[in-house]
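Just below is one structure, and these are the notes that go with it.
Not every chain is included here, but those present sit where they belong.
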């Protein structure tokens, strides 16, 4: 496929690898912010061909992983209502809530549908006028516009049986949370290419300056990732701390203005709880007060007691890159992808699951 | 996060009296609908990046080449390798 | 289709009374007629001598019609293939329906026609059967179970214990077509494509392979549910060996690759219905591939990897760019990802 296969070309990949080996002189710890990048690094086996001195840390950029327990409990509660069809993305339905996951709710009779797009959920709402259709909308800045668009469609069509349970979080506050932790080891960031496709690069220049750290907006294919890492290491080796854009074929400095307009029309910023990280100020979006008829949380006034997260799970430290998954006492024993204790073990992009699935770490636990 | 893949716009259909532009986008032989509401200037033939059924960016062909020229640009290698297809059908096992 | 005075199947058609009889004798099942099949007996009787393979599977695919096939031919080919994987020539099949009340007779007929065709193509006889009807909402249109018996081919020596380091791992054709074809029409995920299920009987080609290569074929396994990766993991665990495969040798049709990219699926975990894995002596691996490539349905056969001494019970994939990773077993169903 054009614009994919070129960036998987083994020869080019190896030229980048060679170059990295050539220029790397010190140990460098770099965080790839986005779970999709983590996924690609492990799936393509890039981690074990990088120079040993380069230490990649998996960031908090997996929306599934950071969705708070309480919100999942709410989604489960809504799904178990006989009058509700709950739609969600495939990744979300295995995430454990405090009592069960959406998958387990489905196994006991809840009507839960897996969607590729929120616009499909609109179709479900149109076709089931006697049911309430709730879209459990997770996502970073990349996904939020599509979810916003579904509300705009519902409004235009006059659908009164469609609403959204929103869990939208933002990358820049997460980077700040990582950097503000005194234990942080991170020396450079690969920023999330698709998030910047929407938002542009404007928010990241100040962060690079504030924390005096290289930030390279990076894509997802092997060549992208290696070029991004190379750009970061070059800055680090040269003592620089700039914003660079590896992914310029897709990311414009100004982002996508039409998408940003939709975001502003539908969402307002708020403090947001992140699973494993706690509440981060101004770190997420929720549906604007004017549109609260489409806010499932308000529409159904779901009151679910907050339950504390599992005490043994060190997801917060993993997400901040302070600890590696296998440093967790639960990893691979009490916590596995079939029975995850914390969210990073759930999504195949979650840092813990990625380690479990694709690295030799799996070896020891499987034996 | 944010699985998004590049595809080529095959056709564009106007819905709701032209308020909504829906495209048929070709991804390596399969076709899927995507909304163009966030790309008002995308046209048939354009390559766009699609995420959860919405096209979010046009792909810039010129910028796309830069990854292959970067090493050359930074003066570190001598030869530029053109993009090539991955051979998935080789019969012999090199292991 | 014979003329019937009902359009849909109701509970009465499974009650064992007049309606069941009517359904049996209406001509609907005449389609499957053969000297051994007597729908009014409790079972079929035939002569069988020597080593016999016996296998069963239930088919619960939804929707029952999908691009490239339907549940009927799937049910025949599936059991035919499981017998073939044992090194047997399938001979006799049983056929059992669990119908949800309200199934349209036209749909049932279409499935029956496919069953007939599939049985003829595979050269097997359906000799005994059963029909049950469950209440609306207690089934999913149609479930089918088939069981089959077959006679072991004289040169067959399919055995997990034969698998040894150095053996090659061969995949018979391009993968993931069936799973992606079915997904392409699933609510909420639909896309347009010409991808078809690869459902087909494998006993013909397996017969030729065993005839030609006999004892040098150590193991056969069709890569159905869970795909190639799951089969390889099962082999690694059961035979206590390590397996290494090369991503760049994995045959995936471009359309299937596109769909997998879009949905975030790994084709190695997607179900096939007409693809099988062969573990064979390294000496003949190339010959097997050459032979497979001369047949329709295995044109893209390739050596995917090999059995190794190291990392027992694990499958290691070398990625296209040369990195290595563990190819684990799938947890639960593979669901489309967006993130």
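In this document, chain identifiers A, B and C correspond to the written order of the chains, with residue numbering beginning at 1 in each.
Keep in mind that, in the parts below, a residue touches a chain if its C-beta (ideal position, glycine included) is under 8 Å from a C-beta of that chain, and two chains touch if they have at least 3 such contacts.
Remember, it's a predicted structure, so these values are computed and weren't measured experimentally.
Peer 1: For the full structure file, work out the chain stoichiometry and give it in label form.
Peer 2: Written as a formula in the shown labels, the complex is A x2, B x2, C x2.
FYI, only the chains that are shown with their structure count from here on.
Peer 1: Nearest whole angstrom, what separates the Cα centre of subunit A from the Cα centre of subunit C?
Peer 2: Here the centre of subunit C sits 37 Å away from the centre of subunit A.
Peer 1: State, to the nearest whole Å, the distance from the C-alpha centre of subunit A to the C-alpha centre of subunit B.
Peer 2: It comes to 22 Å between the two C-alpha centres.
Peer 1: At which residue positions does subunit A touch at least two other chains?
Peer 2: Expected reply: 1, 4, 8, 10, 35-36, 62-64, 89, 116, 120, 139, 143, 349.
Peer 1: Going through subunit C residue by residue, note those that touch at least 2 other chains and give them in order.
Peer 2: If we look for residues of subunit C contacting two or more partner chains, we find 248, 254, 257-258, 261-262, 264, 320, 337-339.
Peer 1: Within their complex, state which residues of subunit B touch subunit A.
Peer 2: Result: residues 1-6, 8, 16, 19-20, 27-28, 35, 37-40, 47, 49, 51-54, 56-57, 59-61, 63-64, 66-68, 70-71, 74, 76-77, 81, 83-86 of subunit B touch subunit A.
Peer 1: Show me the residue ranges of subunit A that touch subunit B in the complex, using the header's touch definition.
Peer 2: Touch residues, subunit A against subunit B: 1-12, 15-16, 19, 22, 34-36, 61-64, 89, 116-120, 139-140, 142-143, 145-146, 149, 153, 156, 192, 194-195, 197-198, 223-224, 227, 230, 234, 246, 248-252, 256, 258-259, 262, 349.
Peer 1: Can you list the subunit C residues touching subunit B in their complex?
Peer 2: 168, 184, 191-195, 244, 246, 248-255, 257-259, 261-262, 264, 285-286, 289, 293, 300-306, 320, 337-339
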